[in-house]
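Note that this complex is displayed minus one protein chain, with the remaining chains in position.
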Amino acid sequence: MNKIRKIILLLSATIVISVIGSQLLTVKAEASQNGRSVKQIKKAGEIKIAVFGDLKPYGWVDKNGKRQGYDIELAKQIAKDLGVKVKYVQVNANARVDALNSGKVDLALANFTVTPEREKVIDFAKPYMKVSIGVASKKTNLITKVSQLDGKNLIVNKGTTAETYFTKNYTKANLLKFDSKTQQFAALKDGRADAITDDNSYLFAWVKSHSDYQVGIKKLGTQSYVSPGIQKGNKSLLTWTNSEINRLNQSNFFEKDYNKTLAPFFGDDVKSSDITITK
Amino acid sequence: MSEHLIEVRNLNKFYGKKKVLDEINVTIPKNKVTVLLGPSGSGKSTMIRTFNGLEPFNSGTITLFGETIAANNKKQWAIIQTRIGMVFQSYDLFPNMTVIKNILLGPLKVQKRSREEVIKKARDLLKEVGLEDYENAYPRELSGGQKQRVAIVRALILNPELMLFDEVTASLDPEMVRGILDILKNLANQNLTMVIVTHEMNFARQVADKVIFLENGKIIEQGDGQSFFENPTTKRAEAFLESMSF
Amino acid sequence: MQILAISTIFEGNNLLRLLSGLFVTIEISVISIFIGTVLGLILGSLWTTGNHLIQPFFKLYLEIFRVVPTIPLLFLFYYIFPRNLNINLSSMQVSILVFSLWFAAEFSDIVRGAIQSISKNQRENAYTIGLSMFQTYRYVLVPQSIPNILPAFINLSTRIIKTTSILLLISVTDVITVGQQIIEANAQDTLVPLLIYALIALFYFLINFLLSQLSQRLERKFRKYE
Partner (left out) sequence: MSWAYIQQAMPDYIKAFWLRLKLSTIGIAGAVLVGIVAAFIIYYKIPGHRIILSYIEIARNTPLLIQLFFIYYGLPITGIKIPAQQTAIIGLVFLGGAYMSDAFLGGLRAVPKIQIESGRAIGLSTFQLSRFVVFPQGFIFSLPALAANVIFLIKETSIFTVIAIPEITNTTLDLIGQNYRTNEYLLMMVSSYAVILIPLSVFLSWIERRIRYANFGN
């Protein structure tokens, strides 16, 4: 009796230790200071890409657990052209830069808007989408001018260009800062704030499935561009991605991507040319 | 006199500035019973505890089994100490183990003896002390006297060449004391070398081959048991004996 | 509407995904608790041997992990150290590392307290029958402190399991991350969030509740000799 118990104990200990061992021994020291080159990625047979998991229709997970969206289509295409598999790393907006710079991912395809501040810390490849900041609110209490936000509660997502805009250019609104898209939209629906600000493109998509809301302010600030983010100094991957985007533009990939992933979610007030970049 | 098992030379021990053992020079004869006597706080317990390394000392030497140990040599003690058994006033068995496991721990884990041999020996010893029915009991189920008997068995099973008893009856009920003392007497008759700290004067008188009398950490008198009790040479010993026999 | 919301859970492989997210939570917890227990036992025991050389380091380690909340620790090990030390751990490995070290720190203190409260006589008894230092801990001190350690051990374990809920911040696909994905995929149904969060709460509750029931049983068993 005692012996059996000892054997079981020993066995389970062995299993646990081997699991731990395999977990800890796979510590990889492959990431250099500048990230993995295209050659290294190809050799590893896998590219790690940061995506959103809760941003319909750009990067989200459907009911079968499959990742879907505009960014995901691009990720798949890039992996295909590199001849490797994709490993998705789900991130929140404010973790994108750190995920790149700590080598957790090779590429960020997470609605990453190019800004001067970001360009100081990471590299951007050529843009694949146009975007500006928008503000959505309830139809019954529609916000159409920024001045209407004075002293009102405004929902932002941490680490987005919309947040930066309202922190630097217009400071009279009271910002509620959330970590994830799920949380920010949930808070809006619960009526925790008067309006939400984020990239206009997915505000358009969101209001389409929430008919009592409307994008009252369609464009704020200047037109911005969304690009793949790459760790600072990773020349090899940057060059490759730039030529990849050129290639995809020539083959009308982005328009097809738009029609497949975005069009079903957008209202009539958005056209393919509002989002994609043809040149 | 016969051969000495322990020889203590110029032993000193301090607690902070207080000198608790002061220039101790004693010998413990082999195969005899030595009793340490003295009033409370005289240093008896401290002294007996230096004999197996439990109590480190500041200067001097102890020679046991022909090997000389200087102050605080832990490695030397670790080897020699296994030849010495000890029983304390507080009969602390290991509460997480049954009686038999308490007894077997030393011989099996330290001495690596064969299980069958040790179990047989343990049962013999338990029978000798009248506890043959208690081998699977936990310590909490035993009385103080019974626990103390198990503690003695636990020490004896290691086949010690020297046994130290530090006031083993002091915290027992009076009716338990006799049984324990009988066991000790029995051991004395088997020519085991023993050092006993006790306040039981009648018992001491019966078993002591040698008496060491201490006061304030100093040896006042040491010598033959019978002559100590009948004819103490110092006034202090005389006074002590008087105070103890009312 | 309500039926619709409940069916969301069984739709596609939602339930399976939630469970696999839960498994990640359990895996991280179990491995961390295991490593943390072993390490904590060793450290806590070492502390009571009175080795003054290691005590300052031990104390520093203990205070750091006791005082700094888990979120900054996770960020430190996930984002900062890779950049500065050039080692790259996956989010699972980082979680296990941080949770193990945290568990070990708090657990070692519990072990220390329990061992120190065992009377000195027990050590002396062990010494007189010739047990080595290791044997004294192995057979006498550690077994005797288990009944006193157990409640605190379980308390700490449930806290570790609960804290895995913040792993969504470093991209671990745990049960909450999956829950949010499902909520997002069913954004038009307002009851879904309530349901998913209730379900996740139920998962956590069941694990921790069973654990504390188990501990009460074990404690009773261990205390039977007292």
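Labels for the chains are A, B and C, by order of writing; each one numbers its residues from 1.
Quick note on the criterion: contacts are C-beta pairs under 8 Å (C-beta built on N, C-alpha and C of every residue); 3 or more make two chains touch, one makes a residue touch a chain.
The structure displayed is predicted, hence computed values, not measured ones.
Chemist: Of the chains that are displayed, which are in contact with the missing one across the whole complex?
Modeler: Computed over the complete complex, the missing chain touches A, C.
Chemist: Tell me which residue among A:Arg118, A:Lys181 or A:Lys208 touches the hidden chain in the full complex.
Modeler: A:Arg118
Chemist: Identify the residue among A:Lys138, A:Lys158 or A:His210 that touches the chain left out of the display.
Modeler: A:Lys158
Chemist: Give the residue, chosen from C:Phe34, C:Tyr127 or C:Tyr204, that touches the chain omitted from the document.
Modeler: The single option touching the absent chain is C:Tyr204.
Chemist: Just to verify: which one of C:Thr70, C:Ser91, C:Ser108 or C:Thr173 makes contact with the chain not shown?
Modeler: Looking across C:Thr70, C:Ser91, C:Ser108 or C:Thr173, the contact with the absent chain belongs to C:Thr70.
Chemist: From the listed residues C:Leu39, C:Met133, C:Ile166 or C:Leu218, report the one that touches the chain absent from this view.
Modeler: C:Ile166
Chemist: May I ask you to list the residues on subunit A that touch the chain which is not drawn?
Modeler: Interface residues of subunit A facing the absent chain: 93-95, 97-98, 117-118, 120-121, 155, 158-160, 163-164, 167, 176-179, 183, 186-187, 189-192.
Chemist: Residues on subunit C that touch the omitted chain in the whole complex?
Modeler: 63, 66-72, 75-76, 79-80, 113, 116-117, 155, 158-159, 162-166, 169, 176, 190-191, 193-194, 197-198, 200-201, 204-205, 207-209, 212
Keep in mind that, in the parts below, only the chains that are shown with their structure count from here on.
Chemist: What whole-Å value do you get for the distance between subunit B and subunit C if each is reduced to the mean of its CA atoms?
Modeler: 47
Chemist: Between subunit A and subunit B, what is the gap in Å from one C-alpha centre to the other?
Modeler: 78
Chemist: Counting in whole Å, what is the centre-to-centre distance of subunit A and subunit C, each centre being its mean C-alpha position?
Modeler: 31
Chemist: For subunit A, which residues count as touching subunit C in their complex?
Modeler: Per the stated touch rule, the residues are 16, 19-20, 23-24, 26-33, 53-56, 60-65, 89-92, 95, 98-99, 101-104, 179-182, 185-186, 189, 206, 209-210.
Chemist: Give the list of subunit B residues in touch with subunit C in this complex.
Modeler: Result: residues 52-54, 78, 81-82, 84-86, 88, 90, 92-97, 105-106, 109-111, 138-140, 151, 154-155, 158 of subunit B touch subunit C.
Chemist: Taking the complex as given, what residues does subunit C use to touch subunit A?
Modeler: The contact residues of subunit C facing subunit A are 8, 11-14, 16-17, 30-31, 34-35, 75, 78-80, 82-83, 86-93, 96, 168-171, 173, 177, 180-188, 190, 193.
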